[in-house]
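To start, the structure under review is shown below, and the notes come after it.
A single protein chain has been omitted; all remaining protein chains appear in their positions.
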Amino acid sequence: MSAAAKDDTKENANDISGHAPHAIASPLHLQTPEKPYLDSNELIINMGPQHPATHGVLRVILRLDGEKVLGTECVIGYLHRGVEKIAENRTYAMFNPYVDRMDYVAAVSNGLGYCEAVEKLLNVEAPPRADYIRVILTELNRMASHQLWLGTHALDIGAMTPLFYTFRDREEILKIFEKYCGARLTTHAFRIGGCLYETYAGFEKDVQNFLTFVAPKIDEYEELLTTNRIWLERTKNVGVISGEDCVALGVTGPVLRASGVKWDLRKAQPYAAYSKFDFEIPTGENGDTYDRYLVRMEEMRQSLRIIEQAVNSIPEGPIMAKVPKVIKPPVGEIYHSIEAPKGELGYFIVSDGSTQPYRVRVRPPSFVNLQALDRMVRGLLVADVIAVIGTIDIVLGEVDR
Amino acid sequence: MNPGLHQALIAVDTTSIGPGMAPVATPFFFYLLSGLAIAGGFLVSTRRNPVHCALALIVTLIAVANLYLMLYAPFVAAVQIMVYAGGIMVLFLFVIMLVSIERASRDRRFNRFWPVGLATACGLMALFVSAFVKGRALFPDRMIAIPEGSNTQQVASMLYGEAGRMGQYTFAFEIASLLLLVAILGAVIMTKKKI
Amino acid sequence: MPNFIMSYLGSTVTPGEAGNQFWALVYVLIIFAGVSLAVVAMNWFERKALAHFQIRLGPMRVGPHGLLQPIADALKLMLKEDIIPAEADQFVFWVAPLIGLLAAFTVYIVIPFGPSQAVSDMNIGVLFMLGVLSLGVLGIVVAGWASNSHYPLMGALRSSAQMVSYEVAMGLAVVSAVLMTSMRTGTGTLSMIGIVESQQQQGVWFIFKFFPLGFVAFVCFVIAMIAETNRAPFDMAEAESELTAGYHTEYSGLRWSLFMLAEYAAMIAVSSIAVTLWLGGWLRPFPNLLHAPAWDFIFSLFPSLTFGALAAVAVVGAMRMPAHSYFQVQRIGLAVFAALLGLIALFLLVIAIAGRSSDATVAARLCEGIDCVYWFVLKVSLFMYLFIWCRATWPRYRFDQLMRVGWKVLLPITLVVLILTAIVGVIVS
Partner (left out) sequence: MVPITTIHYLVVAAALFVLGVIGVLTRRNVVIVLMSIELILNAVNLNLVAFSRMWGRLDGQVFAIFIVVDAAAEAAVGLGILIAFFRNKDTINVDEIDLLKW
């Protein structure tokens, strides 16, 4: 591409981002893996914020040599709503629905993390029945999140059909949510201290029906993709990242496990009722896109196992612990993290003893995992960038908050 | 050549090829196609933007291919369209997009020596005109029929030979294939960044 | 005047060969209208078939079972504002869709729908069609460049590289089929009609000739033809998730629909070529084996039976419409459509009976013509289904993998097949 066109892009990039001057120049300061011959072939393009494959409003500035990626820079913040600041002006209970809007694909997990963090701060424990309900809904939500990931990831790589299959099955999960709490996506299912709603009549039966319904469907997805030659070519050895790199970058979740690190908070520091269930942590070996795919597929099956055990052994009893009407935690701070579908979701809450948190800081898995993008796509092609963005499984609501 | 004989030759020509094969409205299509070809050629040497030049050249190439068809050379016409318009011109467009065009479209169109070049071309044209005027007798008006239906077979037998014999041009044909191979290698080596 | 019009009917050569300009023009118009109609039908069929692959219904609202959806879409696209980006090269932007369209439609001149149902039978037919098809890439390249935008330019560069590469494999596969035409007679032919006739003479479709050589060449051609028309899984040029829409990102409205028209016309064209070269073109199954007037009559019934079956499907659809008053219009519409199909079936039936039973030249020729066109179109529609099937099943290749498949897999295979075909041909004859 010509020098003139490149200059145009640079200017446009600056106009849109509106960064301070030193930040503006950064795309050109990206490290190059090898010395360029001459820059006559370099091309800088903006992928996003309006691009069908960036899962929302992610903007990736790509520096290309032909089709080869020399470097990337993610520009985020197009969906920034100031969730953490909002928390400082809301009571603890009032802030609860806001967290659902971060990772809106896995809203139940977000709520669980927040409720448990505040419970720790208050020093209360949810009753066992509430814990079991929480596990069932959270694992259902993990299924839903992975299904949505699979559909969109396959669509990014060009396979249209799995999207509709996964959406058909995800619909059943959303129906259960709707019957339980009236909402499908941003559920606000849990309250601080337990659950607000008792399970509806036939809840167990619905869940068990879903389990028998969905198990063969997972095989169906795998049939479409796992041994598909083109799928293998597009995903094997694409976006490889080593376990050490993952740990160094703070990457968690399936991405970390696919690189061979057996780290799952449900086992490492069990919360809710997870210590009572028997399940495996699937890990990969190569840390490539295909392994991440396999790990997530296996996680869906493990989720089914957990749900089955939980539904079969759900205890009777109260669903709400004794929590004061006005929540006023003692002065102090707490960090509590759970294993969300995308990785470690942590809440750091500082209390000054009033009804409102002094500071809430969220550690969103998508945001941290996204930082590995550049490491994964250097030297690959443009099409691989799409595949890698899909495989990291980001939700921009959570990245930008 | 007297006009009567001339007419007779033309008449013989069309009948020998058969009633179905004779092109219709020959003069009209000839003038249309040659007009297109020359207009395209003019645009190639005058347009500022290389992509416009390439499009004009494609028009010229297709018009010339149709002129070949009118000359009963369908195989050459097909080769012209396949190799020139479908292959070489795509290569040209590819290269135009790789190298700077924005700058080229702002730059001066002609080089420093353009008056000299133009004068030379005018001289050449004068030469052609004088040759056509004085040497009219060299180019008889006759057109000898070439069977169109077996054109491809005949060209093939000249290139490959038939019935186990080498054709007249088989050796040249092999050399040409070697030339192409060398050209491919040369182009690859030339454009590779690291060999 | 009637004599002038009727002069060609009863002839057994193409209008181009008969030197009949009037009928050549009529054939051109018929083909133009037919291909446009086929593209519209293909549009509806692709959306419905793809939808049913993906457990959804597809268009259902505009007309019964969305039958009028393509027309509504065409209207919408035609009425849309014609946007030319300010920085685009106006003239080139304007002319680019026309180049692709012209290239796609010009190919149909040599495609034989029957022994005399072609505009012209050029003796360089195969070369002509390869050459003209390769012109389609110019429209794409020029469109990508004229948009003056990054994604279209990348799409254009990708597709030019892709189409030029796959043309090589495609050409070699075609050459091996052309080589097969020379097996019995000693001299082969490049004429499309000649190729089908030599399949009839040799008594075998070239897909089964020298099994598996013909079959391998055919498969290579099918892969190359999917790549050549920029369809999934080779839709690099317009990879939606990577390059937004590739070379036609900046196009909208009528111009965009011209690109789509060109793409679908090219799909039908390359399928026709595959059918002609390997699947016996217009020949019905077993033309030599089941050669008797009775068999001729039975096979002549197929067109009317097909339309009758379609009419029956439409009738069942109309009866299964929900009883709600909202569906009353749709029910009537579908019934009318069924009646239309039934009428066509009846018409074809009458022609088949009249053509096969009497000696009236015009009726017999019409009947034969309809038979040929029917078998040809049937084979081509199978290819259309194949295109949709591929699109629903496979992910997209990456660009370097695509080039690798083209140069390192297809090219050597077609070369080897070509050489083996020549060797086997020499040994056999």
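In this document, chain identifiers A, B and C correspond to the written order of the chains, with residue numbering beginning at 1 in each.
Here is the rule we go by: a contact is a pair of C-beta atoms (placed from the backbone, for glycine too) under 8 Å apart; a residue touches a chain by one contact, two chains touch by 3 or more.
Please read all numbers here as calculations on a predicted model, not as lab measurements.
K.L.:
Spell out the interface residues on chain B facing the chain that's missing from view.
P.N.:
6-7, 10, 26-27, 30, 34, 37-38, 41-42, 44-45, 50, 53-54, 57, 60-61, 64, 67-68, 70-73, 75-76, 79-80, 83-84, 87-88, 91-92, 95-96, 98-100, 104, 107-114, 116-118, 120-121, 124-125, 128, 132, 136, 139-146, 151, 154-155, 158-159, 168-169, 172-173, 176, 179-180, 182-184, 186-191, 193
Criterion: only the chains that are shown with their structure count from here on.
K.L.:
Between chain A and chain C, what's the gap in Å when you average each chain's C-alpha atoms?
P.N.:
Using C-alpha averages as centres, the distance is 45 Å.
K.L.:
List the centre-to-centre spacing of chain B and chain C in whole Å, with centres computed as mean CA coordinates.
P.N.:
Distance between chain centres: 31 Å.
K.L.:
Would you kindly tell me how far, in whole Å, the mean C-alpha position of chain B lies from that of chain A?
P.N.:
The mean C-alpha positions of chain A and chain B differ by 62 Å.
K.L.:
Specify, in ascending order, the residues of chain A that touch 2 or more different other chains.
P.N.:
Within chain A, the residues that touch at least two other chains are 5.
K.L.:
Which residues does chain B have that touch at least 2 chains other than itself?
P.N.:
none
K.L.:
So in the complex, the part of chain A that touches chain C is made up of which residues?
P.N.:
So the residues of chain A in touch with chain C come to 1, 5, 9, 43, 45, 51-53, 67, 154-161, 163-165, 168, 224-225, 228, 230-231, 233-234, 381-384, 386.
K.L.:
Show me the residue ranges of chain C that touch chain A in the complex, using the header's touch definition.
P.N.:
Touching chain A from chain C are residues 50, 53-56, 150-151, 153-154, 158, 232-233, 235, 239-244, 391-401.
K.L.:
Which stretch or stretches of chain C touch chain B in the complex?
P.N.:
Checking each residue of chain C against chain B gives 13, 17-19, 21, 89, 91-92, 95, 122-124, 127-128, 130-132, 134-135, 137-138, 141-142, 145-146, 153, 156-157, 160-161, 163-164, 167, 187, 190.
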